[in-house]
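All protein chains but one are shown in place.
Lettered A and B in written order, each chain numbered from 1.
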Amino acid sequence: MALDDPHAQPSEPPGNDGPHDDPATRDAAPFAGDQALPCGRLLSKAWEQAQDATPTTDPHAASCPHCREAVEGLATLNAATRALRAKDPPGLQALARRVMDIVRAEVRLGRLLPLADTVLDLRIAESAAAKVLRRAADAVPGARAATCRLAPEGEGTGVQVTMTLAAALERPLPDTVNQVRRSIIHAAEQALGLAVTTVDIIVVDTLEPFPPPATGSAAAPEGEA
Amino acid sequence: MAATATSPPPTVAAEAALAVPGVAGLQPRLARRLAAAALPTRPETTAGRMPPEAGVRTDPLPDGSGWHIEVRCVLVEGHRAVDAARNVHNQVRATVLSYLAAHGAPVAVTVTVTVTRIAARDHTS
Partner (left out) sequence: MERTGFPQLENDLPDGLLAVRAAEGDDDAFAVLVRRHSRGLLGLACYMLGNSQDAEEAVQDAFVSAWRSLPEYRHTAQFRTWIYRITVNRCLTMLHRRTPPLPLDTVAEPAAGDEASSPARAAEDDAEAAALMCALGEMDAALRVCWILRELQDLSYKEIAQVTQTREQTVRGRLFRARRLLKEAMAPWR
């Protein structure tokens, strides 16, 4: 199972063909309507450099009057663009609420697990129990739960837990894993009343700090709506 | 065959369950939710607005001696799930038995409780 690493190259999703760009092919096929400025630079390239707003190490772009003039031609468009960027889309809260109403009505319960009562028929949905146990793992410093599966074990009310985890490397992994295990067992007993017999924990990824440090053109994730 | 012909109305079990501390609400079964979703709804209607008795299912016991009631409930955090479920079981069973006795039909009642979700304390369903 691959967890996202915002810094890694994601593998091409199915259907996305094509090699990565390299400078040699980039200017090979001209864009329709493109033109060379008097200095020889392509209009599209002059615009791209200006719009990408990366600190230009290109001395030509910085000093060439033709390129500068081409870029100034975008000034009005850019001003109007800024106005659009400043607009807050309406209906954010209501949208989020409606989405979650639908999602929660469709919640997938998963299998049912016996609660720790040998006499009465009391069950809990796997998704409900998993949520509590994931939180318990999250409470351990340097650990964040990924998947959490539960299954009946044995003939009675025993339940086995299998969890995958993202863990920070600052602490020795066995310490983190043991603490997560203790946290899960404690929560299973205290919050749920679940008779956990086995807890299997697999560390599948390192825990990245979030939000990830800014990496230039990548947009920062949105905060609270 | 009057005694077992009339099942206890689901509202009896539902109200008993809702009265138990720690129970935030009852969870309708998928079939009922899909049926409700098929109806045209006003934009402000949420998918969760089903009557509480939709979280109760009543079936005759295999030998015809009474009723089996399944209650699907949503709990509030802060209550141990097994304890709340046990209370729901006891409360529902006692209430349904007493209802049936009052209506002249003392029969067997078994109850299954399923905790479908544990919600935060500030959730108003």
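Convention: a contact is a pair of C-beta atoms (placed from the backbone, for glycine too) under 8 Å apart; a residue touches a chain by one contact, two chains touch by 3 or more.
The structure presented is a predicted model; accordingly, all values stated were derived computationally and were not measured.
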Which of A:51, A:178 or A:198 contacts the chain that the document leaves out: A:51
Omitted-chain contact residue, chosen from A:34, A:175 or A:200: A:34
Touching the absent chain when the full complex is considered, from A:120, A:139 or A:173: A:139
Chain not shown: contacting residue from A:66, A:104 or A:171: A:104
Interface with the unshown chain - residue positions in chain A: 1-6, 10-18, 20-21, 25-26, 29, 31-34, 43-44, 47-48, 51, 73-77, 79-81, 83-92, 94-100, 102-104, 106-110, 126-127, 130-132, 134-136, 138-139, 144-149, 166, 191, 205, 208, 210, 212, 217-219, 221-225
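Following the convention adopted for this analysis, only the chains that are shown with their structure count from here on.
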Distance from the mean Cα position of chain B to that of chain A, given in whole angstrom: 38
Complex contacts: residues of chain B adjacent to chain A: 33, 37, 43, 46-48, 77, 80-83, 85-86, 89, 110-118
Chain A - residues contacting chain B, complex: 98, 101-102, 104-107, 109, 112, 115-117, 120-125, 127-129, 131-132, 190-194
